[in-house]
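Comments concern the structure below.
Only one protein chain is missing; all other protein chains are in place.
Chain lettering (A, B and C) follows the sequence in which the chains are written, and residue indices restart at 1 in each chain.
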Amino acid sequence: MVNLNFKTDRPLDLIAVGRLAVDLNTEQINCPMEETRSFTKYVGGSPANIAIGAAQLGLKCGFIGKVSDDQMGRFIVRFLEEKKMDTSGVVVDKTGAVTGLAFTEIKSPNDCSILMYRDNVADLKLETSEVSEDYIKKTRALLISGTALAASPSREAVFLALEYARKHDAVVFFDLDYRPYTWTSDKETAIYYNLAAEKCDVIIGTREEFDMMEQFEKEKKTDRETAGKWFGHHAEIVVIKHGSKGSITYTKDGHSYTGGIFRTKVLKTFGAGDSYASAFIYGLMNGWEISRAMEYGSASAAIVISRHSCSEAMPTKAELDKFVKTAERIDT
Amino acid sequence: MVNLNFKTDRPLDLIAVGRLAVDLNTEQINCPMEETRSFTKYVGGSPANIAIGAAQLGLKCGFIGKVSDDQMGRFIVRFLEEKKMDTSGVVVDKTGAVTGLAFTEIKSPNDCSILMYRDNVADLKLETSEVSEDYIKKTRALLISGTALAASPSREAVFLALEYARKHDAVVFFDLDYRPYTWTSDKETAIYYNLAAEKCDVIIGTREEFDMMEQFEKEKKTDRETAGKWFGHHAEIVVIKHGSKGSITYTKDGHSYTGGIFRTKVLKTFGAGDSYASAFIYGLMNGWEISRAMEYGSASAAIVISRHSCSEAMPTKAELDKFVKTAERIDT
Amino acid sequence: MVNLNFKTDRPLDLIAVGRLAVDLNTEQINCPMEETRSFTKYVGGSPANIAIGAAQLGLKCGFIGKVSDDQMGRFIVRFLEEKKMDTSGVVVDKTGAVTGLAFTEIKSPNDCSILMYRDNVADLKLETSEVSEDYIKKTRALLISGTALAASPSREAVFLALEYARKHDAVVFFDLDYRPYTWTSDKETAIYYNLAAEKCDVIIGTREEFDMMEQFEKEKKTDRETAGKWFGHHAEIVVIKHGSKGSITYTKDGHSYTGGIFRTKVLKTFGAGDSYASAFIYGLMNGWEISRAMEYGSASAAIVISRHSCSEAMPTKAELDKFVKTAERIDT
Partner (left out) sequence: MVNLNFKTDRPLDLIAVGRLAVDLNTEQINCPMEETRSFTKYVGGSPANIAIGAAQLGLKCGFIGKVSDDQMGRFIVRFLEEKKMDTSGVVVDKTGAVTGLAFTEIKSPNDCSILMYRDNVADLKLETSEVSEDYIKKTRALLISGTALAASPSREAVFLALEYARKHDAVVFFDLDYRPYTWTSDKETAIYYNLAAEKCDVIIGTREEFDMMEQFEKEKKTDRETAGKWFGHHAEIVVIKHGSKGSITYTKDGHSYTGGIFRTKVLKTFGAGDSYASAFIYGLMNGWEISRAMEYGSASAAIVISRHSCSEAMPTKAELDKFVKTAERIDT
C-alpha cells in the first residue's frame, strides 16, 4: 500500500524544479552527426519533459527554473504556456547565460548519442531568492531532478525548495537524472545526491545511479538494501530501473513490484525515463496501485521512444489509455 | 542531564576538521595597522585552536585538514605535533595553495580587527578522498567548524566526515564559526549550515549565527525555539552565545543553563570563542554537568583574552583549575 | 600602386588563423527565432569563410586553428578538406571545449541577427605551441582576424603567428572582425587590436571598428588620418568600410580608391564582409589594381548575401567573373 499523503486543497498538483533546455533533434536519422545537415528545435530537459508529460495527462503543473534572456528562453516559456503550465516561477536570467542545448545523433535506434552545450547555462543560475515559499505552498507535490544539484547557485535553490516542500507537506519526487558531464567529480555528486535524497518521499533512478550514490560504502548493496537505506530517512517509495530488464519498485511496508514493458517501434531511446516518470507520477497522484502506475509509465515510454521528440511526443490521457488497452506486453 | 553517548574504546577523543591557518599578531598594541611595524607568527584557525586547547587539557586530539606545501604549512604541522596531536589526517596541498593568514590589529582592547588573506587557501582544498572512514572510526567525537563549509571541495569533505561520524557513532560538535568574508552569499551560507547542523549532536554559536541560519523563516525565533528546532533533528545540546551578556545552553530534555563570566584583564578579544569551546568540550567528554563545563569554558576564555596569541595561549588543566578556584566571577 | 611584396616560391598562398565555427542557419525566413523550427548546419567563422572563399577562387589556402573533439569539430575539418584546403595546421582540442555556434535569425532581409554560443569554445584555446614557424614559412600571406585576439591563449598564438610572418616576409592581412560579445572591455579590445595592427600590411575594417581602436585619442580621426596612422607603422593598404555607402581604400603612396556595390536580391546580410575580403585578397595576390580587386570583392559580397549560407555560398572564379560582367552597378 502506498503511504503518500497528497494534500487535496491546493491549486497545483506538481511543481518541477530545475533544467529547462532545448533539444536540437537531428532530421537525418541513421546517420552520424558529421553528415547530418539539419536539426529541429524542441523544449527539453528532464524535469521539463516530466512536467510537460504530466500536464499533457491533465495534472496542473508549475515550474521553478531559469531561462536565458533570448529567443531560446522565450521559446521555452511559450511552449510551457501552450501546454497550460503555470510559468510564474520561471525567471529570466540577466547575466548573459545561454540555454543549454542537446544535439541528438541517431546512428541507429540503439546507437543514439547527445552532444551537449552546458557552459554558462541559465538553468544552473537559479538562485535561492528566486524560490518562493508561497509558490511551493500551493502545490501537492514537488519534483526535483539531480542535474539541478550540479552547481551553485542552482544547488542551493533546490535545497531551499526541498526545505519549503517538507515544511508545507508537499510530497517530494526525486528523479535522479545523473549526467556526469555536468559535474566536477563523482564524489561531489554523491555527497549532494545523498543530502537531497534524505529529504525525499519517492526516489526514482537506475541501478547505476544508486551505485554512484553508494560509492562511500564499503560493500555493494542489493536493490532491497538500497531501498531500505532510504526508508530509514523519509522515502516511502524507491524505484530502481534496470534498463531493458525492466524496473522494480519498493515500498516502505516491505513490498516490491516488478514492471514490464510494451512492444513498440523504437526510433530512438531518448525520453524513455522522462515519459515513464510523468505517467508513473500521474498514477500515484491519482491514488492508483503501484503496479498500475508502473504500467502506465511503461506505456508512456513505449510511445515516446517511437516518436521524434521528447517533450512534444508526450501522450495525452486518451492516447495512453488506448495504448495500454491495445499494445502488446513483453516479458522481461 | 546530558545524553551524549561517547564511546569508550577508541584511541582518539576528538578529531577536528577544517581550517589550519596562521595568525600574524601585531607586536604594537593600541595602534592602527598602518603604523604597526612587526608581527608575531602563531598557528590559528578556529578548529585548530579548539583542538589545540583540548589537547592542552589532556584530550587525545587528531585533525583532518590541508596545509600549504611551504614553510607556513610545515610550521603548522610542527606546532600540532609539539602539542602531542595526531597529524596523520593532515594532508599537504600540491596545487600551489597558500596558508590562510590573519593579521591582527589591536587599536584598543575593545577595538580589535583582523585583516584576512583567504584567497586560494589550502584549508578549503581538502577533498573527500582525503577523509578517511577508518580514521574517523577511531575517535569518540568529531568537531566541525562552519568555515570549512564555505567552498568546494572542503564543503563536501566535511559532509563526508559527518556521514562517517554518524555511521560510527562519534558524537559531533558543530562550532558555527561564521566568517562572512569566506562566503559568496548569506543564503548559500544558511543552506549548508542547516544541512550540516541537522546531523550534529552539539551546536555552539552566537545568536547572530543562529539568526543567519534562520533567514528563510518568516518569523524570528526565540533562543528556546531555535534550540527546539535542532532537537527535532539530532541535537542533544544547543549553546547560544550572547557576547558579553554570557551564554545559555539548552538540552533536549528541556533544561537550560546560564553561564557567567570571569573578571580578567583583556588584551584583545580574539580567541574567546575557541578557548570556551575547547574547555566546554573537555568538560562534556569527561561527563561533567553542563554548568560545570560552561564555567570551565568561561575560565579558559578569560585566560586567553588576556594573552597575546590564541593557540599558544591555551591553558593547561593545572592553570585552568587554579584560575577557576581563584578568579572573580562577574554577574552578567 | 600597390607595394605588397608577395614571395613567389611558396607552396601556400594564404594561411588564415583564428575562428573555425558552425553556423546554424534558420530554415524559416522572415520569422522570429521563437517561432522557427529548424536550422541547417554550415561551417562558419570569419577567417574560415575568407579562407574558404579564397580557396574557392583558386588560392592554395591553409589554416591555423583549433576545433572541438566531437562531431562538430570533425564536420568542420571535413568541409575544409572538401574545399581542398590544407588542414595540417588545425589541431583538435583535448580539454572538452565546444565548437562556437551562431544561430541566425532572419526577420526580414534587413533585420537579421545572430544568437551566439561562445562559452568555452575551442577556437580561443589555440596555443602558441600549436603555431608552427615552419608552416608559416610556407605561405605567401597570413590572414588574422580580430576575434582570435579576444582571449588567451589564442591571443598569444596570433601574436606569435604575426612574429613568424614578419620574420619570414609573409604579407599580413588583418580583417578587424570586431565582435563585442567575445571581449571583456572595449579598452582591452583596443589595446590588442592596436598592438596587432602595428605589425600588419593590409588592414580591413569598418569605420566603427577603426573608431574603437582610436578610443584613447583625444580627437576623432578622418579616414585619411586613420590610414595615415597605420602607414606610420607597417601598413601599405588600409580599407575603411562604410556599410551600404561603400568602402574606401587608402594606399601608403597617398592614393585612395572608392568602391561601389552591385544590385542583388538580398536574402540576409551575413557574410558580406567575409566574401568581400576573400575576393579582394584574391585580386591583390594576383597583382591586380586596387580598383579591380575592390570590385571583385563587391561582386562576391553581392552573390553571398543572396544565398542561404556564408561558407557554402562562396562563388567560384567562373561564377564571379560572370557576375562582374553581367550584374548592375549601383551608385553609392
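Everything that follows uses one rule, which is that a residue touches a chain if its C-beta (ideal position, glycine included) is under 8 Å from a C-beta of that chain, and two chains touch if they have at least 3 such contacts.
As the structure is a computational prediction, the values presented were derived from the model and not from experiment.
Undergrad: With touch defined as in the header, list the contact partners of the absent chain among those displayed.
TA: Across all of the complex, the chain we cannot see touches B, C.
Undergrad: For the chain that's not shown, point to the residue among B:Thr40, B:Ser129, B:Thr258 or B:Thr316 touching it.
TA: Going through B:Thr40, B:Ser129, B:Thr258 or B:Thr316 one by one, B:Thr40 is the residue touching the chain not shown.
Undergrad: Kindly state which of the options B:Phe6, B:Tyr117 or B:Phe323 is in contact with the chain not pictured.
TA: For the chain that is not drawn, the touching residue is B:Tyr117.
Undergrad: Touching the absent chain in the whole complex: find that residue among C:Asp69, C:Glu163, C:Asp223 or C:Asp321.
TA: Spelled out, the listed residue whose C-beta touches the missing chain is C:Glu163.
Undergrad: Check the options C:Glu188, C:Glu225 or C:Asp253 and report the residue that touches the missing chain.
TA: The single option touching the absent chain is C:Glu188.
Undergrad: In the whole complex, what residues of chain B lie against the chain that is missing from view?
TA: 24, 27, 32-34, 36-41, 70-72, 74-75, 78, 98, 101, 103, 105, 115, 117, 119-120
Undergrad: Taking the full complex into account, what residues of chain C touch the chain not shown?
TA: Contact residues on chain C toward the absent chain are 127-129, 133, 152-153, 156, 159-160, 163-164, 184-185, 187-188, 191-192, 194-195, 216, 218.
We take it that only the chains that are shown with their structure count from here on.
Undergrad: Hey, how would you classify the chain contact layout here, line, ring, star, complete or other?
TA: Graph shape, chains as nodes and touching pairs as edges: a line.
Undergrad: For chain A and chain B, what's the span in angstrom between their mean Cα positions?
TA: 41
Undergrad: Between chain A and chain C, what is the separation of their C-alpha centroids in Å?
TA: 44
Undergrad: Rounded to a whole Å, what is the gap between the Cα centroids of chain B and chain C?
TA: 61
Undergrad: Among the residues of chain B, which are close enough to touch at least two other chains?
TA: none
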